[in-house]
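Yeah, one chain of the complex is gone here, protein chain that is, but the others are all in their spots.
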Amino acid sequence: MVLAVIVVFAVFGAAGTSFADEIMSTGKKSEPSAWSKWLERPPGPFPGVILPDEPYDGKVVEQPIDFPHDVHAGANQINCLYCHTYARRSAVAGIPPTSKCMGCHNIIATDRPRIKKLTEYWEKGESPPWKKVHDLPDYVRFTHELHLKRFLFDNPEMSVERSDEVCALCHGEVKKMTVARKQKTLTMGFCTRCHEANDGPFDCMECHK
Amino acid sequence: MSLVRNFIENWSRYAKSIDEGGFHEYKHMWGMVVDLDKCTGCNACSVACYAENNIAVVGEDYFAHGQAMHWMRVERYWDEPDIGGKRITETQEHGASFIPMMCQQCNAAPCEPVCPVSAAYHTPDGLNGQVYNRCIGSRYCEVNCPYRMRYFNFYSYYETSWPSPLNMQLNPDITVRDKGVMEKCTFCIHRIKAAKDKANKENRKLADGDFQTACQQTCPTSAIVFGDLLDHDSEVHQLWHKYQTKLGTPRQEKENPELRGYRIYEHINTEPCVTYLERVREV
Amino acid sequence: MKQTMGHSIAWNVISRIPSEDLKDRASGAHNEWREMSKKKFDRREFLKAMGVSGVAVTVAGCDMPSFIASQEGVEEVVSYLSPEEFVIPGVGVWYASVCMQCPAGCGVRGRIREGRLLKLEGNPESSLNAGKLCQMGQAGLQNHYDPDRVTTPLARKGGKLAEVTWEQALTMIEEKTGAGSSIPKNRFAWFTGTVSGHQGVLMKSHLEAMGSTAHFVHETINNQVWRTVSKDMLGLETPRLRFDKAKLVLSFGADFLGTWMSPIHFSGQYARFRSTPDRGMLIQAEPSMTLTGANADMWLAVRPETEGAMALGIANILIKKEKVDASALPESVLDAIDGYDVTTTSRITGIAGDRLIRIVRHLKDLSPSLIVAGASACGHVNGYQSAAAAMLLNFLLGNIGKTIEPGENFSFPQLRPAEGGTRDLARFAKAAGEQQFDAVFFYGANPLFAAPAHMNMAEKLDAIPFKAAFSQFMDETTARADLVLPVASPMEDWGTHVPAYQGDRNAIVFQQPLMEPLYPGVRGLGDLLLGLVKMRNPGPLDDFEDYYAYLQNAFAAIPGALKGEGGDEDAPFDKNLWNRVLQNGHLEVPGAKRSFDTKVFAPDVAGHRENADYPYYLAPTPRAGFYDGRHANLSWLQEAPDQITKIVWNSWAEINPSTAAKLGVEQGDIVKITAAGGSIEATAYLHKGVHPDVVVVPMGQGHEEYGRYATGIGVNPLKILDPLSDGKTGEMALYGTRVKLARTGRSKKLVKAGDAETQHGRKIVATITADHLRRTEGES
Amino acid sequence: MMAEKTAQAAKDIDETIAWARINADVLRSMENPRKGYWVALAVCFAIFMVGVAAEVYQYDVGMGPSNLNNPHMWDLYISTFIFWIGMSHSGTLLSAILHIFHVDWRKPIYRFAEAMTTFSLLTALLFPVIHLGRVWNMHWVFPYLSDRGIWPNFRSPLVWDAFAIATYLTGSVLFLYTGMIPDLAICRDNATGWRKKLYTFLSVGWWGDDRQWRNFRKTYMIMACFLIPLAVSVHSIVAADFAMAIMPGWHVTSFPVYFVSGALYSGCAGIITLFVLLRYFFKFEQYMTIPILEKLCKLTFAIAMVWTYLNLIEFAAVWYGHDVPAKEVLIAKFTGPYSPFFISMLLIGMVLPFSLAFQKVRRNPPLLLAISLLLNTGMWMERYMILAPTLSLSFHPYTWGVMWPSFVEIGIVFGSFGLFGLFFFAFVKVFPSVSMYEVKEMVYHRRRVVFDEAEEKLHPATAPATASASSEDGT
Partner (left out) sequence: MKKQRILGLFSDFDKAISVIVDIRQYRLPGVSVDDITIKSPIEHPEIEEILGERPCYVPWFTLAGALFGLVFGAFFLSAAQANFLVQPQGGKPVITTMTNLVLIYEMLILFAMLATSLGFLIGGRFMRRRSSLYDTKISLDQVGIEIETDNDYIEPVRKLFTKHMALEIREGKP
């Protein structure tokens, strides 16, 4: 144990301080220390945001109906917020109600097997048992509403049409997937780094409940 | 030179905090006033707290072991014969005295510096934050709390305390604490956060009365007043002002020392953010 | 999982809903609801409704790397089918309803999220509780989510209760009491707690249909005596009391902060009464300290049964010493008063003369005052007389019209609550003993728990051929019933209620479902009653598909009635008004001002009865919390310490230290309390808030059958009460029972919160004198 | 006085003992000890298992079964932790001090004393871990760079503990090991099989030439110098856990000193216990001699007096400091429910040491065993009495309450003694528990005053005579 401490000190020591200097400091900016060179982060995907890019390859989740995001969001260019409409009104983005699906799909593509399956559920008056893909621990408080506000609605550079880019910050290139897959680590480090870079609130109790 | 920077920054803030009470750069400073003359000791606040904060019901055996968890506990003391003469009578001549005790959210909290992992820390709103999932259960904070207002999960109460369907009542805004975690009154911080978000959404500042703590909301005699001490329009600030209770200074120079406002154990300089108004009794 | 909150309109989004589709929405949603209750679905799934979190626990996961902590594809997400547009996952919506934890009828608002009821708060609109709530009200949640609720109809087969379907259950009732049944008139009875509003109306019409008049209404905690007195002396049963206007309140055991009449309403008044300038003074005279007594400026341990004498004594001093003008009082009264001069009074009541005189001085200086009498004064053989004596003081001090106001008429007499006290319990016991009934329906009352042993309630109940219990829980009475019909919890049901004691403004309180029934097997009381009436005499009510429709129809008549041109049946249904009412949770019904018709008479207060073998009085005081025992199954209230003793999860006996010394009893010793009617054992808690002649064992514990949290905990003092009742009103004399105490030699650690009984000189609760207060903020 | 004189007269060790004997005896001790040794080992193991069972249960269920409650958030665990930390003190500290002052009677006994230090430290380390509500997150106390990038709170005395104890453990292990190298070489030269491999590895190529001896001397001295302030700092920091808290009865400036003296006290007692045991188990009568035991006793007595003094001082400070809560705690200690413990603690700690003033006692190992065990119990109770009364009777009357430990808690505490025993006895079986080379030095130096003779040899004038003279009493 003693050794462990020492080793940890020795290895991370120098790097640790300056790395920390980069990622951990209160809202007020500090002049980047010499070490920050190799920690330079590329500017964000679009103006008004810096994003720590942390690729992560989530596993493919078995869903009752493997919903083709690529068709809807990708090919048909349907806005994310059209279906996930709760995201801008509530903390949780939620799954769109089945009625929304049926809104289109009692006319469109009714012959496809997936739509058939969906219709069955609808008739039975049940909702498909979706599985949660982007899941945060229960002691974490995250509100979609305010993040959208910050990055989309209050961001002069952005327009609602480009909402998918904002969603992509944390959800990855969903429009290229069928069933959604995790593409960001969504660890505390991920959150804090982004908060620090974009002057988000920086206080434990802000995100921990 | 991060060390120096940190030292200088912190020291200047600290030095300021001496004369400005340690909350000069806060956005809010949540405080409370409890009028002991109005408090009837009816326990409503305590039960409301249970309902709001997912507090576990431990049952008789554990209660007997002193492992109960009243974040908000109404304490009852029998009068000492200080008023109404010293003579010992066969029966009471006055009622009892009640006091609702919640975490005093000290401005110089003894619980914070001793937490080895900073699970207990001071939020920029002047609260004593308790990050449940950071807590490792060393229990030093409770050992060092003069008010004994922190409670420890000695067991895992989830199954025993909320047998289905009782668990459907659990408040989603608050974690259900598992064994080995210290917990305490948070001034209903989830309500604060919800109100903040709402204000933020409407691009306005948080106003007094945007939200209430559970105990304040239910108190049948409105003995509990809660609000932002820095907001000069807030009722709580005006009360503090009226009773000349000052935060961030060890001694209270009141022009009129007879005023009712006082804080518990002021002399150990924990600077609690809860002001109690003395109980009044006819003699 | 279908969202079916549609039929109760959220108060904060109503503007967003086009009004024309309201009715369809309502009815439509309503049908959905009914089919919902038929459909089976898994509760767990419901829990997993979207956005529900925090139900899981902070496990070691916190430090695990994210790819473990946030599992992908483990938790299930259940989406809505077709939600209302105002239903947003993760956003709580508040609905107004009424608190049914006690008969006071406070308005509540419930926070709903993802179809779950999460929290109850007082309804700020309510003129009774103005947004406040007591601990019982807060615990209403647990009453709703209780794990031990009866979920399906049960019928007695071979001595044991077995599950049956609703159809079978209803056919059983049909056979016993239906139109076709051979049950003769007057052989049927309802035994209920307080029932009011349209449920009351339906119940009445059911009784009419049954051709019976036997409706027993039982409330162990009541103020019948006081109300009879005010009826006799003021002509009004429930005059409006204004504690906030009074400068001095002298209360003879009226626990108006805890359990008396409308505690939360009075607490609000108390707050104003106590606030500066000219803060009021509270004097409490009672043998055992109640919550109100614990807040009194001056607390007098008056000898039991002598409250009346004390009142007269005070009157005497007022007239003789303080020369208060008593011309208003008739001769007979003055004669009655004459006997009670200071010395006599203090001899009878055991209160020092100087204190009496001090009280009188205060009474004279601080006017207007308010004198009330409550449980411990009224719960005696001479209860009525004592209360009358107390009321007499109000006359003498000219409080009538100042702090006791007539209030307004209530425009809908048919909706007034069917009320009663313990007298009906005795009456019922008598009637049942005489085999008067073939069928009795029980609702909202637990006679078996409340009845003293001398009534032999158990045998009498068994003797009744058919007993149906409309009950939410399996309590003692329900357990003995032949048929158990699970009723919906107050949070799942429709209804209207009329508080017996109205607040500053008369109102009908509306109860609406805050969430859909937890269990598909339960039915609302209204629906059941409606069904019963239809069953007994088909015809008049048949076109009402269910209670909801009936209620709306009945509601349609109200506006007309308010305008004065009596409620016409076929008035159009005003949906906007209906929606507004559902938002507020109540409908104000202004009525004509009432006036007093005073009649003063001389109370004949007998002194207290010496009894050599049973020297002590047993005081089964009610405490806010368990109330009359109906809340003993709520773990929050079991865990919430009793206000006076801070004891939890058990029963106890409060004894005065001097008495204890006499008996050689120490704190924690188990004492045997023996009355003529039997004996109980409880752990002794010593404090000075008890008269030396009194032992207090609060009522509420000692259930034999009431779910996991109440069963087998503590003892039930009601069991050993003597067969005494108030001479005038016939209410049971709850406080009149004589007992003797003996130590068993055993002892048990009191499970109580708080170790120290006093502050040990620490400045925790600091107290200043009222003069001090007047100096600092008196005339500010 | 008489007793004292004769004690002085008695020899610490028999100079005429042959070096070969020394080797033989000590090496034999590692081969075949008395039966008692195996019994002791078995007993320790049994006790340890009890502790393990209890801890497993507690880990599974939560801290509840230990009867801890509000306000008794700390109890036996922490007090036993302090106790073991205390035990760990005298070993190294005394050894170091005595070494610096060239006190040679330390030589036969310091080895096991230092072993005691090391192992009681290891045992002590268990308790902060055991008493954590969420043991699995223990590592958060140490600063390491994680994805979350959060850091322990260096203001917390608990974190200082972590550092101080880690340092002290490293230090005392090094000290113990360094001092053992020459002996390991001896073992290496005589052992066979796995032992040989082990010793060959551990005695890092020691062949005892003057260069090695020279470095050895310096190193050992330097380490001794460092260990003294270190040991003191460690226990003052443990004391800080309490002195930094604002609780009445803890918030006392004299706490660090008080703790250190208490630590030395219990440590000396511990040494006496083990002294007597080893002496019996391994037939070390020639090396762990009665006179040395006597010296130990005198030392213990002296320290006991210091401790007593500090105790009384603390009472006085509290009493005249007139801090009401603290005063109430003090009074409660004498009168309250804990008074039996407290008073017996005072009796044992303050009065019992006086028995060591009698030579008869000092020369009677079995009796000393009993006494030293009693002293240790007393010191353990002292630690318990530091915690319990304050916790049960602090500022807020409403939360006053007496709490008695449950079987689980007692079981774990009990088990820790078993663990220590296991460690210790295993050690003395595998490693020489008496420092052979230093006993040789002791014998050697006591036999003659070397320097003058070397001097003479440098002047050949008188050389032959003395040379011949010297050659006679060679062995």
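Residue numbering begins at 1 within each chain, and the chains themselves are lettered A, B, C and D in the order written.
Please note the rule applied: a contact is a pair of C-beta atoms (placed from the backbone, for glycine too) under 8 Å apart; a residue touches a chain by one contact, two chains touch by 3 or more.
Just so you know, these numbers come straight off a predicted model, no measurement behind them.
Novice: Taking the entire complex into account, which one of D:Val204, D:Leu312, D:Val351 or D:Val430 touches the absent chain?
Specialist: D:Val204
Novice: Given that one chain is not shown, which residue among D:Phe45, D:Phe163, D:Phe315 or D:Phe341 touches it?
Specialist: D:Phe163
Novice: Looking beyond the chains shown, say which of B:Glu52, B:Asp125 or B:Glu142 touches the absent one.
Specialist: B:Asp125
Novice: Of the residues in subunit B, which ones touch the absent chain?
Specialist: Here the touching residues of subunit B are 2-3, 5-7, 9-11, 13-14, 17, 22-23, 26, 112, 118, 121-126, 129.
Novice: For subunit D, which positions touch the chain that isn't shown here?
Specialist: Contact residues on subunit D toward the absent chain are 18-20, 23, 143, 149-151, 153-155, 159-160, 163-164, 166-167, 170-171, 174, 178, 182, 185-186, 188-190, 204-219, 222-223, 226, 229-230, 233, 237, 437-438, 440-441, 444, 450-451, 453-454, 457-458, 460, 467, 470-471, 474-475.
One rule holds for everything that comes next: only the chains that are shown with their structure count from here on.
Novice: Counting only C-alpha atoms to place each centre, which chain is farthest from subunit A?
Specialist: D
Novice: List the centre-to-centre spacing of subunit B and subunit C in whole Å, with centres computed as mean CA coordinates.
Specialist: Roughly 32 Å, centre to centre.
Novice: Measuring centre to centre with CA averages, how many angstrom lie between subunit B and subunit D?
Specialist: Between these chains, centre-to-centre, one finds 45 Å.
Novice: What whole-number Å value describes the gap between the mean CA coordinates of subunit A and subunit D?
Specialist: The answer is 56 Å.
Novice: Residue numbers in subunit D touching 2 or more other chains?
Specialist: Within subunit D, the residues that touch at least two other chains are 134, 137, 140, 147, 151, 395-399, 401.
Novice: Please set out, as single numbers or ranges, the residues of subunit C touching at least two other chains.
Specialist: In subunit C, the residues touching two or more other chains are 51, 53-58, 62, 65-66, 754, 756, 758-759, 761-762, 764.
Novice: Quick check on the complex: what are the subunit A residues that touch subunit D?
Specialist: Contacts found on subunit A: 1-2, 4-5, 8-9, 12, 15-16, 19-20, 23-24, 187-189, 192.
Novice: Which stretch or stretches of subunit D touch subunit A in the complex?
Specialist: 125, 142-149, 151, 166-167, 169-170
Novice: Which residues of subunit D touch subunit C once you look at their complex with the stated criterion?
Specialist: Per the touch definition, subunit D meets subunit C at residues 134, 136-137, 140, 147, 324, 328, 395-401.
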